[in-house]
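Heads up, one of the protein chains got dropped from this complex, but the rest are sitting where they should.
On to chain A.
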Amino acid sequence: MSIPTTNHTEKIGNANKRKYLLEKVSSKVFLICALLSVFTLLLIIGFVFYKGAHPFVAGGYSFVDFLLGTDWVPSEDKFGILPMIIASIYATIGALIIGVPIGLFTAIFLAEIASKRAAKIISPAIQLLAGIPSVLYGVFGLAIIVPFLQNTLGLVKGQSLIAVILVLAIMMLPTIVTVAETAIRAVPKTYREGSLALGVSQIGTIFRVVVPAAKSGILTAIVLGLGRAIGETMAVILVAGNSLIVPTSLTDSIRPLTTNIALEMGYAAGTHQEMLFATGIVLFSFILILNFVLARISAKGGN
């Protein structure tokens, strides 16, 4: 009698042991999967920075000359990216100036003014447009915006800073509208009712109560739109014109940081290739600074 019982308990004991082992192993596997994103981030930063810093650390190139130099002639060993930095900054700021107010006002319109039926048709359509591949915005820009600018402004070449700004502004619209609309809709109804009950007009309520209450969501919308604009590459190549000059007017042809990488990576080698990674570092730093600044703003807004 006693022997089978021991066997039985032993079996249970073994099964439990296996169970515990499985539990232990699986939780470790989950941990490794989670750590993989940390690992890839470090790998990406490591590779880009290692490659990009190499010419300055080991090759005797000056980083200041790289940032402030205005000549980019790889065949003559000249690597200055000031024109591209300025082009990127102008293009991004320009797109923000046009895209943010229009996108934000559209979001307010859809959430507060449009009839339910209209909003139900327009909002999903705009959401869908956020998913359209950005290349197509570039194709549209090249086929419609560039010739339009050429004809109305009498330009020799329609590919220009203003063309880039318009394409980027259009591209960020769906993102800004969708995210901002969600944020505005999330503002409790009582806020609006309270304000209206105090005799404030509908428009006054929207701009003095609802929008401030949705501030952090609206900021997120802007950040996401901005991220899309500053990192966009292929669509920009099609409408930028790629001239290596410091832009002084909206109609100048430009080459932003991203397009410099995409255009030359295919054939660049040696120091030239490393300088493209250095261009990547500059772009990377822009985005880090931007995220940091906006995180600060939204943290302040939250308080």
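By definition in this document, a residue touches a chain if its C-beta (ideal position, glycine included) is under 8 Å from a C-beta of that chain, and two chains touch if they have at least 3 such contacts; residues count from 1.
Please note the rule applied: contacts and distances are computed from a predicted model.
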| item | value |
| --- | --- |
| Chain left out of the displayed complex - its UniProt protein name, from "Phosphate transport system permease protein PstA", "Sulfate/molybdate ABC transporter ATP-binding protein", "Spore germination protein" or "Aspartyl/glutamyl-tRNA(Asn/Gln) amidotransferase subunit C" | "Phosphate transport system permease protein PstA" |
| Which residue of A:L68, A:I93 or A:L128 touches the chain not shown here | A:L128 |
| Contact partner of the left-out chain, one of A:P55, A:P83, A:G158 or A:P174 | A:P174 |
| Selected residue (touches chain absent from view) among A:V73, A:I93, A:I144 or A:V293 | A:I144 |
| Where the missing chain touches chain A, by residue | 19, 22-23, 26-27, 29-31, 33-38, 40-44, 47-48, 51, 101-106, 108-110, 113-114, 122, 125-129, 131-140, 142-144, 170, 173-174, 177, 201-204, 207, 227, 230-234, 237-238, 258, 261-262, 265-266, 276-277, 280, 283-284, 287, 291 |
